[in-house]
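Removed: one protein chain of the complex. Kept in place: all other protein chains.
Right after this comes chain A.
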Amino acid sequence: MKLILLTGFLGSGKTTLLKKLLNAYKGLKIGVLMNEFGETSIDGQLIQGDDFDLIELTNGSIFCACLKENFIKALAQFLNLDLEIIFVESSGVADPSNMEMILEIVTKISGKYYDYAGSICIVDGHYFLKQFDVIPAIEKQVFYANEVIINKADLQNTEELEAIETKIKEINSAVRIFRSSFCEVPLRDMVSNMTSLKLVAKPSANTWESRPKTNVLKTKEVLDYKTFERFINQIKFSTYRIKGFVRTNQGIFEVSCVNDCVVINPWSNPIEETEVVFISSVGIRLFSDLLRFWKINFGDIPVNI
């Protein structure tokens, strides 16, 4: 059973890539394991379908001690199913240093083993150089990657793209690099050429410096679209990433924001309530900022944060 790990910082395009992979491998028996850093799974809803098996692990990183056990069990569980290819979408702040060690344990407890093809790392062409300086996990993700996709290349000029490639090569000279927009790369060709590099297992550095705080905002109220848009545009400066679904007087929308780039698109499936995950770039202050901007925009409309 082939196993492929998808890594990349928050908002770089992992879920988009996963959707494309599911499409590219239609017809095969696929397993998907999704890991989100927040308490709520938003990405699971984004890829919904019935032609693959899905396990979701939320509220931490699969490489951190707290979820590692569940990650190992989930991988072992897939080995007992009749599947051909497994995609693992790791959380944006995952440090995959100990993937090899994890696979060894999976083999030990299940008696079966994966054909681990390696990892595809997506970097955000728009924000990579900025993110690289503050998030140590990004360097690890590039270091352990077999393939790197520089996504959102259309939003970046040639000089910057070259600087990103140089940086990536400094970290991992053997890696293949693809430039793309919306993860448009020859996926099947890329995957079939992947060969697992020999990795030396070592403890993951998923420690204090790589754990952004998250808050989930929930409300049953129908919100004014314009006001919500204003609210998101104010709070975005306190976040690395915002994602979720919102019920407004103009219908239901999917909201997605990376750094200061906000995208709000109509969403056709019903949702019970507004639920948006915010990943903080300002530590615990995010909570105070959320309350403050909510109050400014929505006054006393009830909200649960």
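In the analysis below, a contact is a pair of C-beta atoms (placed from the backbone, for glycine too) under 8 Å apart; a residue touches a chain by one contact, two chains touch by 3 or more; residues count from 1.
Just so it is clear, contacts and distances are computed from a predicted model.
Taken from the listed names "Electron transfer flavoprotein subunit beta", "Uroporphyrinogen decarboxylase", "PTS fructose transporter subunit IIA" or "Xanthine dehydrogenase family protein subunit M", the protein name that UniProt assigns to the chain not shown is "Uroporphyrinogen decarboxylase". When you scan A:73, A:213 or A:230 for touch with the missing chain, the hit is A:213.
For chain A, the residues touching the chain absent from view are 59-60, 64-67, 207-209, 211, 213, 282-285, 287-288, 291, 305.
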